[in-house]
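Removed: one protein chain of the complex. Kept in place: all other protein chains.
Every chain is named by a letter (A and B) in the order it is written, and numbering of its residues begins at 1.
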Amino acid sequence: MKISESLFVAENICLAPIDHEKDAEIESRWTHDAEYMRLLSLEPALPLSAAQLKKRYEKIEKEQDEKKNLFYFTVRMRPDDRLVGFARLYWIEWSNAGGFVQLGIGDPNDRQHGYGTQVLRLLLRYAFDELNLYRLTALIPEYNPLALHLFSKAGFVEEVRRRKALNRDGRRWDLLHLGILHEEWDALQAGPK
Amino acid sequence: MVNGEKINRESNTMEKDLFRGELVKLVVDEPQTVTESFSRWVRDTEYWRLANSNPVRAFSSKAVKDWLEKNPENERGDQFIFSIRTLQDDLLIGDVGLDGVLWSHGDAFVGIGIGDREYWGRGYGRDAMRLILRYAFSELNMERVSLNVFAYNLRAIHSYEKSGFVHEGLARGVLRRDGSRYDLVFMGILREEWLDQNPDG
Partner (left out) sequence: MNGNLFRGELVRLTAEEPELLGKTFSSWDRDSEFRRLLDDEPPCLWSAKKIKEWFEKDSYEGDESGLSFCIRTLQEDCLIGFIGLWDIEWSHGDAEVGIGIGDRERWGKGYGTDAMRVILRYGFTELNLERITLGVFGYNGRAIRSYEKAGFTVEGRMRQALYRDGSRVDIVFMGILRHEWQALNGERRED
């Protein structure tokens, strides 16, 4: 039993709720970075206003409340709670105990400090120790090597390669499905650090 | 080999009937027409479990009709669903469609279900798949079509292979039924692969 070990706190970052007042403006800035949008989403990249984001936050919390197959978190720095990203477990199918995972660090200056690793570690623990899921999937485009590396390091394996499923900047790219099973995560926890 | 005119590239004429195959045709029916058949099919739990990952439930006819009416097909820009009817008897035997269309990338997921078990394993599904692929590539101008199928649905996997889909991997243990876990198989067909197999369009 690791009840005393926080599900939401890691060394430098924590998983936190949405701050409807403050977060939208910060996230709006991130959405103006086309690279960030293209790394995260398959939809055509589009900057969003704070007003649009506030609406999205409401939809997220409504969905979380009603459908119960979404767990959405903001990622904030410790100790000042500065917003640096988001993380989510989504499209959860309870009868099959499976779901999808995604995270994003908005400002490039906040990337490559190990925060993504910490977020993913918290998410996996939440998914496996709290939600008791059997497996998780991450959808990652071929052109996002940093994410591919981050998830592989955490124990995900390439399961599906949808060939030329994406089209950006004049060429086609594969879309990868990376997966991890609960038992694999358990083994990694047990093994040497 | 399909009914209708081949595309005449020189004179730029259109394919005559996009929705007619050799055994089946694709139609869009009114909700009340399909409700009776759909209600019957969803009570066939084998059919449901071949097609759906969410749990089997006992749906009333009213619930089916309400669902059909609430999701008016083709009103959403990323969904194209058709009923499958036999050419011979105009019998409604299933449905087929494209959804999850990612327009800027030119990719869509295809799904097909033959609810009437009399028509399993007789080429009807393949004919419908041929039509929907032609629709995807010649009318929607997709770059590829994707699908996923449960590993235990061997008949379907075999049919998709014959239709030209290539295996792209599998998500392990996605489905849990009858005490065992099953993989979800992913397959895809690229535009160029479809063109190679269908040189006349």
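The rule we apply is simple: a contact is a pair of C-beta atoms (placed from the backbone, for glycine too) under 8 Å apart; a residue touches a chain by one contact, two chains touch by 3 or more.
Fair warning: this is a prediction, and the values are worked out from it, not measured in the lab.
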item: Touch criterion as defined above, residue of A:Glu5, A:Glu21 or A:Asp169 at the omitted chain; value: A:Asp169
item: Among B:Glu139, B:Glu161 or B:Asp200, residue touching the chain not depicted; value: B:Glu139
item: Residue touching the undisplayed chain, where the options are A:Pro17, A:Pro44 or A:Gly114; value: A:Pro44
item: Chain not shown, touching residues in chain A; value: 28, 31-36, 38-39, 44-52, 55, 143, 167-171
item: Contact set of chain B toward the excluded chain (per top definition); value: 77, 101, 103-106, 139-141
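Please note the rule applied: only the chains that are shown with their structure count from here on.
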item: Separation of chain A from chain B, taking each centre as the mean of its C-alpha atoms, in whole Å; value: 32
item: Chain A - residues contacting chain B, complex; value: 42-44, 93, 95-98, 134-135, 137, 158-168, 172, 177, 179, 181
item: List of chain B residues in touch with chain A within their complex; value: 53-55, 102, 104-107, 143-144, 146, 166, 168-176, 181, 186, 188, 190
